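Removed from the display is one protein chain of the complex; every other protein chain stays in position.
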Amino acid sequence: MKADPAGVLTGAHYLDGDFACGEGAMAAGCRFTAGYPITPSTEVVERISRRFPMMGGTFIQMEDELASMAAVVGASWTGTKCLTVTSGPGFSLMMENIGLGAMMETPLVVVNVQRGGPSTGLPTMTGQADMMQARWGSHGDYRLIALSPQSPQESFDLMIDAFNLSEEYRVPVLFMMDECVGHMTEKVVIPPADEIEIVPRKLTDKPPGEFLPYKANGNGVPEFARAGDGYRFHTTGLTHDERGYPVMSAECQEELIPRLINKITDNVDKISRFDEENTDGADVVLVTYGITARVARMGIDMARKKGVKVGVIRLIVVWPFPEQHIRDLASKIKAFVVPEINLGQMVLEVERCAGGKAETILVPHAGGGVHNPQDICDAILRAAK
Amino acid sequence: MSVTIEEVEAAAQKHPVAPYLRMDRMPHIWCPTCGIGTVMKCYAQALEEADVDMDKAAIVSGIGCTGRVAGYMNLDAFHSTHGRAIPFATGVKLGRPELLVTVFSGDGDLSGIGGNHFIHAARRNMDLLVILVNNFIYGMTGGQNAPTTPLTAKSSTMPFGNFEEPFNLPHLAASCGAVYVARWTCLHTRRLTKSFQEAIDRRGFRFIEVIAPCSTLYARLNRLGSGFDLMRFYHDSAEIKHGADPKEVGIDFQDKIICGKFIDEDRPAMHERMDAHYKKVLGDKYVPMPPEGGWLHE
Partner (left out) sequence: MKYWRKPLDFDEVKIPHGEVHIIAERCKGCGFCVEYCPKDVLEMSEEFNRKGYHPPKVVKEGECVNCSLCEMICPDFAIYSVELPDVKTEPDGAQAVAGDGS
């Protein structure tokens, strides 16, 4: 279905990444947002709180991030599309109810505009050090989807994909921006509403008596009933059966948890998205994401001028990780180079998938700024030797 | 005449409360002489007497013994995370404003780990009916000290007696702006039901504390007998004082329990205030969220 025109600010704009992200959410049909102020993400909810009253949306500033996250899980169960926005310290607080969202299979989007960490770290400066937290942050086994935009335009475009993926697979989707993308102002083109494809909430057409809230369809995703439609369903963060009733047994756990994981892992090919450039015949492949992908362009150009055949994989969907693709590449190239604004996170995935067939070189950055392209170039040259 | 019924399933369906409960989930998990079941029965009775549209009512619980109530009520029911029932319910209410949303949870859940959410929901007069069952202890985890454990009462983490001041919950709720504040014990079934019914018909943050016995832990650790003995104690020690100053209704160990309706005011709920404000400042540009929820269809 097409987007609701009320939420789409069609036209060419000069927006920062945070504003573009907010516009993306509204265009995607988000009509409930709960948030708590935190630098450098707050502009997203500032944008939303200014525009929501004109499109039938409700924004509430909650007392903390625990509450914000709980509120969006709750609101999503009314069928309303929901968003919350935060940065590192708030992301840590949200982990509890991100787990609840995964367990209850609740579609929603969480934006994390990453800053330097750990703890309060560098509130106004960039980082990419929450990537593994996005994968493993909440306790227990689960799989989510995480995206990483590299520009304000992508903050808009990918936000729509984020909402669509959350509806498709009934999972919280994490939108892993970074401070640079969030605060960078660029041209953002917002298309007309009828050119924006929206995945609506997949409401069940079964009558209340026959509906089972956690009976999975062929793709492992159950149908949805929203609160107030007479289904009188029960949902819980406890291990539950198809009726949504708690069942404290290893058997029920064995049935539920693998399904939560398989609905993502079985669909990696459909979910996965990355830009690929010149990897055919490359000696070195750069694996990168977010703002670092843009910084790396210069390092790549420098290395190419010195005759190195460099390819690039830019991760757009970061989680699930495109394992098979990296495995396939590993046997054809000399080395992967992974620049990221942390001291080694996504590089662990690359290294795991390379399985020793290709060398994996990290170009670390502790945060607070972006890489010097020369460092990336040097790493590529080292890898090509 | 009397009937002793052997056919449990069939009989359970005939129980007058059956339409309000998930009878397929009975028997519930609560211990013998626990009072939570009684409070739940009173709530179900109030739903009936207030003629609530069950399809438009949602119930949210946190974690703990009372946290299991959501799982037994035949409504759209959410068993959320520990302490987060109020913000979760806030989302449900704002996501679909036409719903009657009840938060039903325990003292540890709502006033301990969820204390911050409690005071803020009261402050902003969120349109929630909050039912807090207070058994003075963390029951499900084994009798640890709660923010409501009376001074000198023993708990498994205060084995020599509690030396921390407990919360006076009606005072807390009232001072944060709750529009309806009442306290009953689970012995006061009629008054409690009437109070639930009254609160269902109000709007805004409505808070009802219900004192209930925990025989397995609170009574045992404090050598107070069984829940039955606690019910007898409520009978002797509960004093009904409508309109009492909430500041004066703190509970001391095995001392009198002041019950009654302390606060009953009429103030617009958060979402009503939001609507009125936006209508005033934005005029025709304002598009309120439809009662049935945010944009869903073309």
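Note that the chains take the letters A and B in the order they are written out, and that residue 1 is the start of every chain.
In the analysis below, a residue touches a chain if its C-beta (ideal position, glycine included) is under 8 Å from a C-beta of that chain, and two chains touch if they have at least 3 such contacts.
This is a predicted model, so every value here is computed, not measured.
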Shown chains that the omitted chain touches within the full complex: B
Omitted-chain contact residue, chosen from B:L187, B:I251, B:M270 or B:M289: B:L187
Residue of B:M73, B:M158 or B:M231 touching the missing chain in the full complex: B:M231
Residue among B:C34, B:I131, B:M158 or B:C259 that touches the chain left out of view: B:C34
Interface with the undisplayed chain - residues on subunit B: 1-6, 8, 11-12, 14-17, 21, 23, 26-28, 30-38, 41-42, 45, 186-187, 189-190, 193, 226-228, 231-232
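As a working rule, only the chains that are shown with their structure count from here on.
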Centre-to-centre distance between subunit B and subunit A (centres being mean Cα positions), rounded to whole Å: 37
Subunit A-facing residues of subunit B, complex: 22, 25, 54-56, 58, 60, 70-71, 74-81, 83-84, 86-92, 94-96, 98-99, 116-117, 120, 271, 274, 278, 282, 285-290, 292-298
In the complex with subunit B, residue positions of subunit A that touch it: 1-2, 4, 6-7, 29-32, 34, 53-58, 60, 62-64, 66-68, 70-82, 96-97, 99-100, 200-201, 226-238, 245-246
